[in-house]
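What you see is the complex with one protein chain gone and the rest in place.
Letters are used for the chains, namely A, B and C, taken in the order the chains are written, and counting of residues starts over at 1 for each.
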Amino acid sequence: MKVGFIGLGQMGRGMALNLLNAGHEVIVYNRSSGKANDLIERGAHEAASVASASGGDAVITMLADDNALEQVALGETGIIANLAKSALHISSSTISVALAERLTKTHAQAGQRFVSAPVFGRPDAAAAGKLFVAAAGADDALKDCAPLFDAIGQRTIILSPTPSLANLVKLSGNFLIASVIEALGEAMALVGKGGINLNEYVDLLTSTLFPAPIYKTYGGLIASGKFEPAGFAAPLGQKDIRLTLAAAETLKVPMPVASLLRDRFLTLMAHGGEMQDWSAIGKLAAKDSGQ
Amino acid sequence: MKVGFIGLGQMGRGMALNLLNAGHEVIVYNRSSGKANDLIERGAHEAASVASASGGDAVITMLADDNALEQVALGETGIIANLAKSALHISSSTISVALAERLTKTHAQAGQRFVSAPVFGRPDAAAAGKLFVAAAGADDALKDCAPLFDAIGQRTIILSPTPSLANLVKLSGNFLIASVIEALGEAMALVGKGGINLNEYVDLLTSTLFPAPIYKTYGGLIASGKFEPAGFAAPLGQKDIRLTLAAAETLKVPMPVASLLRDRFLTLMAHGGEMQDWSAIGKLAAKDSGQ
Amino acid sequence: MKVGFIGLGQMGRGMALNLLNAGHEVIVYNRSSGKANDLIERGAHEAASVASASGGDAVITMLADDNALEQVALGETGIIANLAKSALHISSSTISVALAERLTKTHAQAGQRFVSAPVFGRPDAAAAGKLFVAAAGADDALKDCAPLFDAIGQRTIILSPTPSLANLVKLSGNFLIASVIEALGEAMALVGKGGINLNEYVDLLTSTLFPAPIYKTYGGLIASGKFEPAGFAAPLGQKDIRLTLAAAETLKVPMPVASLLRDRFLTLMAHGGEMQDWSAIGKLAAKDSGQ
Partner (left out) sequence: MKVGFIGLGQMGRGMALNLLNAGHEVIVYNRSSGKANDLIERGAHEAASVASASGGDAVITMLADDNALEQVALGETGIIANLAKSALHISSSTISVALAERLTKTHAQAGQRFVSAPVFGRPDAAAAGKLFVAAAGADDALKDCAPLFDAIGQRTIILSPTPSLANLVKLSGNFLIASVIEALGEAMALVGKGGINLNEYVDLLTSTLFPAPIYKTYGGLIASGKFEPAGFAAPLGQKDIRLTLAAAETLKVPMPVASLLRDRFLTLMAHGGEMQDWSAIGKLAAKDSGQ
């Protein structure tokens, strides 16, 4: 397939590379230039504008937030104004449910097809083509996307014909990770103040009850207290909790742990945590306890 | 070794059996009789009283709560009054930090040795000798306990020379599980109200971000809404959160998620949840959202 | 002074009437007509459009929310396009801090003066000219507003040269009232389940520790459980907590009670509380406790 790829951050670069490796024709675009050089060496074309990246069968977007995606998708120079009828816009960014609903509608009015396909996994999984793709959209659209998803990920999970539900699921997943960080933070504040070695504690947890990489990763970060450089920056985590709470408000679902996480991120930000990993909220319980 | 075993519930029976299988001489005792028959067939001796179960090198207790252990350990007919000098009392029950501290002191005054060795794992792991043993106590005591721990579990983690810290770690582990239930409950209330199939959602989570049995078990229970018969009854979960909060109060560690869990269990109990599995608190977010 | 008055709801009508009584020339406007008849009988002029209400020395707006004020203030037919240079726009609505900041800037660019002057008090206080006016804006602007404030209220409190801070204070006041409702709801769930008569309890509180009308009003509503018709509708209360949390997020101030109130309003809305008084959240603790 001929596919545009917009957004060459840590995740996007790996995804674009695997599309190339699978034999697709890939036209890459990034707002700040110079990010595509190695991809071009491997056969990618570089587009000078969003419009020229939107000329193929599909365009994939992997951007930081709602604002970035709105700028790329809307307006005269945007994807919607330049994509062919029946062509696909696959959004893999973590965006709000509301924006996904809006893009679904706007693309449909333009005779185009919109699919939400956020991914689970970190940059190394993206580079290895080992992401999990959580996809939602019309059956025909998902069918046409299948070769692309196969290139990007190790498994595709089809969630719903409604694209925005994939975004809801993605947000809920990040909420669950943040809740693990908070719970670990409280448990480690407790046992740490009691006198337990935190690294041994994380080792105990991950070799018994919680044999999941997330517990190892975040438990280790909280035990070490080293939150820079950030693997996933706190403002991004804060954004995801904000979007989770916004979706929860629309659906009228009270989520007290999400509310607590919101307050934790505010406390972190009020103390200069902008550059820290989002797991730095896992140290706030210890701080409150005077450690 | 010659070892008494007091408390033949679902967990205790499996543990006693594995001690027998490993060649130890086991004298079993249970308050309500008739629980030891199959163990006796396999070579265990039945004691008519706590005192007669306390005549060997060590006695292991696996009881429901502080109250049960106090009744067995203290008083003229109790373990402390009947155990030989230098003999071991190994407590595997989930009890309060405060009681563990008290027993440590009282046994020391009697010239005996006290070890806390709570276990991680469910009845099937107990039966299979696959528990994880989290042990704390004096070095010599732990060394003497090693053959017993090897019989019971797949791995022993040595935590501290202070017995009560093993109880603190055990409580923190149950707190972490309860926090997973709560977070899953909120996430599933959100995506479920949005229209996502809950079983598919749990499948997605456990095959991507959360490949831990706990997520599969409790996610499945919340998705099904079937909380009876209870695998781990709600009042026991409530007790563990109560003991966690008590330890946190002593150590001056605020734990907002634990406070939330406390309120969830009260809500559950106020609506007749005594006989339900503790994961029934994972349905309260959905209830609050009108589902 | 010649003053336009836009928004003739329960509050606005009383305020406009007192401006007339004080001898000011008042031009009233309301989106839905027929609300001004009695005011016209007493000497008010009725404007056919926002523009014609914006021709005097000042225009006062008393509207339901950000959206209503934006529609009236912005655009070619709005206040800003039609108000004379140096003339005043006095906003008494409970709006977001962000919108107040935006209007401050936009009016300044148009050479006009913007003042935030939200009021404390209910419709009966508005009718009696007994409101409290919490005003913020440039000194000269506040000085020119003084005769209007004197007509409307029993006292004017000058808060700051920055208009939006008056909105922040107004929101914080409504947050404080909502927190009283929540705390009363919890206390009354407790003593009520214990067996205390709730009306006698409210009487005890208000004649001892809490001799403030708010405790009498909301304690009585919670005791009676009659939340319709609404004195202040739950969606308005929910909006104010939303705006409080938005301001708190901008200022990086975690407010756990406000987060709890947010969840309470979501629960209420999820159970059909749109038409109820906002004090209906004060019954949720009792519900959680099985009463």
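Following the convention adopted for this analysis, a contact is a pair of C-beta atoms (placed from the backbone, for glycine too) under 8 Å apart; a residue touches a chain by one contact, two chains touch by 3 or more.
The structure presented is a predicted model; accordingly, all values stated were derived computationally and were not measured.
Shown chains touched by the hidden one, complex as a whole: A, B, C.
One of B:Gly78, B:Gly137, B:Gly237 or B:Pro256 touches the chain omitted from the figure, and that residue is B:Pro256.
In the complete complex, the residue from C:Pro235, C:Pro254 or C:Gly273 that touches the missing chain is C:Pro254. Residue-level contact of subunit A with the missing chain is found at 256, 263, 266-267, 270-271, 288-290. Looking at subunit C, the residues touching the absent chain are 97, 120-121, 132, 134, 155, 157, 159-160, 162, 165, 168-169, 172-173, 175-177, 179-180, 182-184, 186-187, 189-191, 193-196, 200-201, 203-205, 207-212, 214-215, 244, 247-248, 251-258, 260, 285, 288-290. Touching residues on subunit B toward the chain that is not drawn are 242, 248-249, 252-256, 259-260, 262-264, 266-267, 269-270.
Convention: only the chains that are shown with their structure count from here on.
The touch graph of these protein chains is complete, with an edge between every pair of chains.
Mean C-alpha positions place subunit A and subunit C at a centre distance of 40 Å. Centre-to-centre spacing of subunit A and subunit B amounts to 38 Å, using the average Cα coordinate of each chain. Residues of subunit B in contact with two or more other chains: 256, 288-290.
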